[in-house]
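Note that one protein chain is taken out, while the other chains of the complex remain in position.
Order of writing sets the labels: A and B. Residues in every chain begin at 1.
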Amino acid sequence: MTPRGMLRELLATGPGKAGMGLLVALLALSLYALVAFPLDFGAKRWSNPSVWADNPRSVPPVWTGLLSGGRSMPHTVLETEEPAEVSGATRTYRLRLEFEADVPPTFLTVAVAGVRYHARPPRLEVVVRRPDGTSVVLARPQVPGPRSGEAAPYERFGEGSLRVALTSGERTTTALRELFLDEYAADVPPEDLRDALARAIVSVPEPGAPDGLRLLRGSYDLELRATFDDPRDELGSVRFVAGGSRFGLMGTDSLGRDLAQGLLIGLPIALFIGITASIASTAIGATLGIVSGYMGGKTDLVIQRLADVVANVPLLPLLIFLVFVVGSHLLLIILFLVAFSWPGLTILVRSMVLQLRSGQLVESAVVIGASRWRIMSRHIFPHTAPYVLAQMIFFAPAAILAEAGLSFLGLGDPSVVTWGQILESGFRTGAVFLGWWWWVIPPGVAIVITALTFMLLALGMEPVVNPRLRSGAPAGYRALGAGR
Amino acid sequence: MSFVRPLAVRAVTLIGVLLAVLVLLVVSLGATGFSDRMLRAVVGEEVRGLRTALAETIRDPVELERAVEAQRGELERFYGLDRSWYTRLPDTVLRVITLDLGEARTLKSSSGSRRVSDIILERLPNTALLITTALVITAAIGLVVGSTMAARAGTKLDRALSYFAATSFAIPAWWLGILMILLFAFQLRLLPAGGMYSTPPPEAGLLRFLDLLWHAVLPVFSLVLVTVGPYLYSVRTMTLSVAQEDHVMVARAKGLPEGVVVRRHILRVAAPPIVTGLILGLTSSLGGSILIETVFNWRGMGRLYFDAVAGTPDEAVIVALTFVFTLLYVAARWLLEVLYVLLDPRVRYT
Partner (left out) sequence: MTPLLDVRDLRLHYETPRGPVRAVDGVSFEIGSPGEVVGIVGESGSGKTSMANALMRILPRNVARYDGEVLYDGEDLMALTDERFRKEVRWRTMAMVFQGAMSSLNPVLNVGRQVTERVLVESGASKREAYRKAEELLELVGLPRDIIKRYPHELSGGMKQRVVLAMALMMDPRILILDEPTSALDVSVQAQVMNLLKQLKRERGMAMLFITHDIALASDLCDRVVVAYGGEHVESGTLAEVLTAPKHPYTQKLIASIPRLHDPAQPEFIPGRPPDLVDPPSGCRFHPRCDFAFEPCDSDVPPWFEAGGAQHARCWLLGQSKGRG
């Protein structure tokens, strides 16, 4: 059967169509991922916590807000380089946060970057002006002073910034307690405040409300006031982050990593594993099968014994062992997968070759003096091709699932992002028991869809491989009375 | 008897498998320097103990150091550290084959034993319970549904079934386990999320057993759900292809009741490959137990393997378990061979 014929036959089946469609979609998506993300994304970004520091942690995807009703807090990053106000030595950087949500931000941080001073470090003060006119000083971040032997001007936070969490710590607690006492004459016990600082910043005290706090909606001005000693002193940028109660397309994990990115980059890797492993395994399996069947004799015996042994080895325990002992590089994992998976095809192809060898086609090729290699590749291989192809398609999901299992056990390649690893970190962090479904369901769904794509193609290949089942309604079974 | 020979031939192959795996284990441990590191750690630990013991009697630090070094040399020779790993190979292989599995570094059995064989033996029944229960359920559903579906080949239901089979194969059991926990343990709070017994565990007896079953529901269900799809599809296809054979038509023409035709002339003939599928399912869930037991914190061999790999690696346990898994695997394969010989007269005489 020609490749074209096979494709036509494949596309004639429902599963074949569905599988092809999915495969094309997955390939397109992974092409996008490869273009959009650097190749060292896994090593350089995914496993680097500072990349994700501004993200809220363990929050569900944005779209869940649509389902749950209520206004969720959008993740808000506000940044400025210009002071809004300059009075004397003090420059005020002001950013406005419109707070209209039904839940408070998950956190509030300020980050200052690019400080340069000539004598003494600038004095910083973070102030929140609330919609009802009240205001509170939440923090006084310290810029480190000159070190001995260092010459002016002193540069601080050129790379990385001075980050201060405004929603934790004793200082904020005290400041808010005083605010509530002074402005609302409410004495909120510090123990209550301490666990609800983010909520307290955007609330007014109200007995009876949850936590004793009622959300105060409106415009909040977040200010950073910097007082400089020297007019030449500079401040690069100020950034306020109000942590959203939901984030991105797929939410975040406990490090604030954007799961949508992890899921997307996991796709080309999964496809790479599945396709590489299955091509290598089928190539080896088919070649050995043809050689074994066609050469016969000692070669055959050796290959058969080897296949027999390898076919009876427990795959997963050995994989775990080898990856554990030898190493967990992605290519190594693929190598191990291939090393244990070729015998099935070898045995199948060999038996087909034995049948073919005695057939007329090959005999006549021998008569006209074709070389062995030519006979094997031109006359024998084409007959086994549908089976080889079916096996190849079938092996891809097996490889993907095996790698996912390894990753889930913590044996994945740390330099790449795989769905199995995302699941592993989710499971280890207890996402399952905390109900953080967005961390553990989508990666699994991604695995299933990818594996299913190949399974559907395999299903579609069935009529090609097994013509007896082609018509779908074979004669024979339940013949009794069918006609009446 | 006529079927001794094929079984013996098969046994030889399978023993070959066992040996090959063992050599692979030992070689990869040796060649990567793993085995040296393992032994050094053991020696180091013993030397530390010795030093404290010797310090009681020998006061002079130089003298003490010399005595300790002498002991260390002795120990290294004892463990074969003075030789290269491949000269130790035959010894190690022999030891493991005689099931002398050594001592665990950190893991212990519940009775506190450090002997790896004790630890494994304690876990074995738990794994056996889990996977055989799942297997029995899978077999029952697979046989009944698969053979009835064969009669409806080509119908909508049949097509739906093939999609189910493909999906079922594409789902990792361990992830399904996670879903189950999320749904039944976290969301609905119907079933326990993991472990084998409630805390505190009920007193021994029926209640304790029921508690165990209660905890086994989710892991078993997860296992069954992923194995039953492919299995019933293969039963269906196998039955279908036998049903198309001529002898079935003859059986019908003879005037046998349809039930007899299906049982004796279709299912019975399809039995050898069907049983093969079942045993292969058993062997694959043996490996899969590592994952599913990890998810459900089921204290079987699989969970033990995970514990030995994660955290502080326990090499002795890893080697021993890999070997035991292979042993069980090979045993299952041989069982398959025996069943095959019993079921199919054609292989008896070859």
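Throughout what follows, a contact is a pair of C-beta atoms (placed from the backbone, for glycine too) under 8 Å apart; a residue touches a chain by one contact, two chains touch by 3 or more.
These figures come from a predicted structure and were not determined experimentally.
Of the candidate positions B:V23, B:V217, B:M249 or B:L280, contact with the unshown chain belongs to B:M249.
Think of the hidden chain as still there; on chain B it touches residues 245-247, 249-257, 260, 264-265, 268-269, 271, 343-346, 349.
Everything below uses one rule, namely that only the chains that are shown with their structure count from here on.
If you check the complex, the residues on chain B that touch chain A are 13-14, 16-17, 20-21, 24-25, 28-29, 32, 34, 150-151, 153-154, 159, 162-163, 166-167, 169-172, 174-176, 178-179, 181-182, 186-187, 193, 237, 240-241, 243-245, 248-249, 252, 258, 266, 283-284, 286-288, 290-291, 294-295, 305-306, 309-310, 313, 318-319, 321-322, 325-326, 328-330, 333.
Those residues of chain A that touch chain B in the shared complex are 14-15, 305, 308-309, 312-318, 320-322, 324-326, 397, 401, 404-405, 408-411, 423, 427, 432-433, 435, 437, 440-441, 444, 447-449, 451-452, 454-456, 458-459, 466, 468-469, 471-480.
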